[in-house]
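One chain of protein is taken out of this complex; the other chains stay put.
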Amino acid sequence: MNTIAQLLQNNKKKILENWMQNQLSDTSLRDDLISNEELRRQSDELINGLSRATAGGNVDNIYAPEYEPVVEILSDISITRARQGFSPRETGMYVLSLKQAIITVLQDKYSEQPEVLYKELLTVNNLLDMLSMVTFDTYIKGREEVILRQTDEINEISTPVIRVWEGILALPIIGTLDSARTQIVMENLLQEIVNTGSSIAILDISGVPAVDSLVAQHLIKTVSATRLMGAECIISGIRAEIAQTIVHLGIDLSNIKTKASLASALQLAFSMRSVEVRKISKNTGFHIGR
Amino acid sequence: MIVMTKDTMQIVREQDVVPFRNRVREMCTKIGMSLVNQTKLITAASELVRNMLKYANGGKVVLETISKNAQAGIRLVFVDEGPGIADIHQAMRDGFSTGKSLGLGLPGAKRLVNEFDIKSATGEGTTVTIIHWKNGR
Partner (left out) sequence: MDRIPILKMGPFLLVTIQVDLYDRLALTLENDLISMVSKTGARGVLIDISAVSIVDSFMGRILGNIASMSRIMDAETVVVGMQPAVAITLVELGLTLQGVYTALDVEKGMELLQDKIGIFEDPEQEKEGPDDSDD
């Protein structure tokens, strides 16, 4: 059995104590996010895993199967911390302070044999650096997952399909229209067309900050898909500057019904469905009101 | 990237197309791919299989369930030993066809899936690889 493994096995308690001390003495420790018991449990688990992994003599390849439990524990901790809102520094400190703890024990034991001490220090350094890489990797992955989930949520929330009249749907688009967003807009719109049996859909782009050729292409795709389903699509909310860019970019929207405002689009939709909106003369209105 | 399941299907007649599509659909359902993404992948696969039948009298398809960064996906490899494609660049253009079709097969299939790769040598055959991820990106 190699020195590191032996050291870990024989001094588990001591290392854990050192480590806990290091962690607790760090002023940035977020005891509001994690309890002492929880921290101790996690740390104990990791040292045990590490001691088992090194027992086979492998101290430089953390991708070997015997390291799987260690990497798993570490990833688990980093991902949980990323989600809980720990900073990267706090998450990184966790493993790096273990290095400090092991080194202290090493120093105590081999202070008389500088050669062995040097060699073992290097090994420990190497191994724990690699493990801290794992922490960062998974920490970032954890954060990315959070971002991805939020993106999905925002996309989901920001594309409501509203039934404004029998057979008429309206879909106000707010924010930039990229291809992922277009996909969701299309799916929601088409599904709602099926669900409500609507034959007219109004796509309002007043909330879209800019229309470039890519956005226009996405709009045209949505209109084409709506047509394939057998419904008609009106695009409304075309501001002056959007009309200008569309013409300057040479985008052809002549096959698509466009309107400046949602109100005029609704009016067009009404006339397409042969619906008339009339003002009721005030007297009669009063009468009914009474 | 990890390959989780691997399967091969021979496509020699046009009657093989529907069972093949059903097999792909089964795989998609297994990894929980959404209906729209399923439809895109199967349509792309359908185009490629049709090309294989038309230009190379059939070939084989390797169907794999794969996983990368905890994301599941489907990889399909279409291998034929037909005449090959002389000018891939041209074949990938919309509206180009040596047969009597709309010429949407290859470029259309490419637009429908996340990853697309084509290799071909005249006289030796063509290999097309497509990957579509579970969430479609």
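Each chain carries a letter (A and B) given by its place in the written order, and its residues are counted from 1.
In the analysis below, contacts are C-beta pairs under 8 Å (C-beta built on N, C-alpha and C of every residue); 3 or more make two chains touch, one makes a residue touch a chain.
Just so you know, these numbers come straight off a predicted model, no measurement behind them.
Enquirer: Touching the left-out chain: which of B:Ile11, B:Ile42 or B:Leu76?
Expert: From the options B:Ile11, B:Ile42 or B:Leu76, the contact with the absent chain belongs to B:Ile42.
Enquirer: Specify the residue from the set A:Ser78, A:Ser199 or A:Thr258 that touches the hidden chain.
Expert: Answering carefully, the residue with contact to the hidden chain is A:Ser199.
Enquirer: In the whole complex, what residues of chain B lie against the chain that is missing from view?
Expert: With respect to the unshown chain, the touching residues of chain B are 14-15, 17-18, 21-22, 25, 35-36, 38-40, 42-43, 46-47, 50, 94, 101-102, 104-105, 107-108, 111-112.
Enquirer: Can you list, in ascending order, the chain A residues touching the missing chain?
Expert: Against the missing chain, chain A presents residues 183, 186-187, 190-191, 193-194, 197, 199, 221, 224-231.
We take it that only the chains that are shown with their structure count from here on.
Enquirer: Just the number, please: Cα centre separation of chain A and chain B in whole Å.
Expert: Inter-chain centre distance comes to 30 Å.
Enquirer: Flag every residue of chain A that touches chain B in the complex, lowest number first.
Expert: On the chain A side, the touching residues are 141, 180, 183, 187.
Enquirer: Within the complex, which stretch of chain B touches chain A?
Expert: By the definition above, chain B touches chain A via 36, 69, 136-137.
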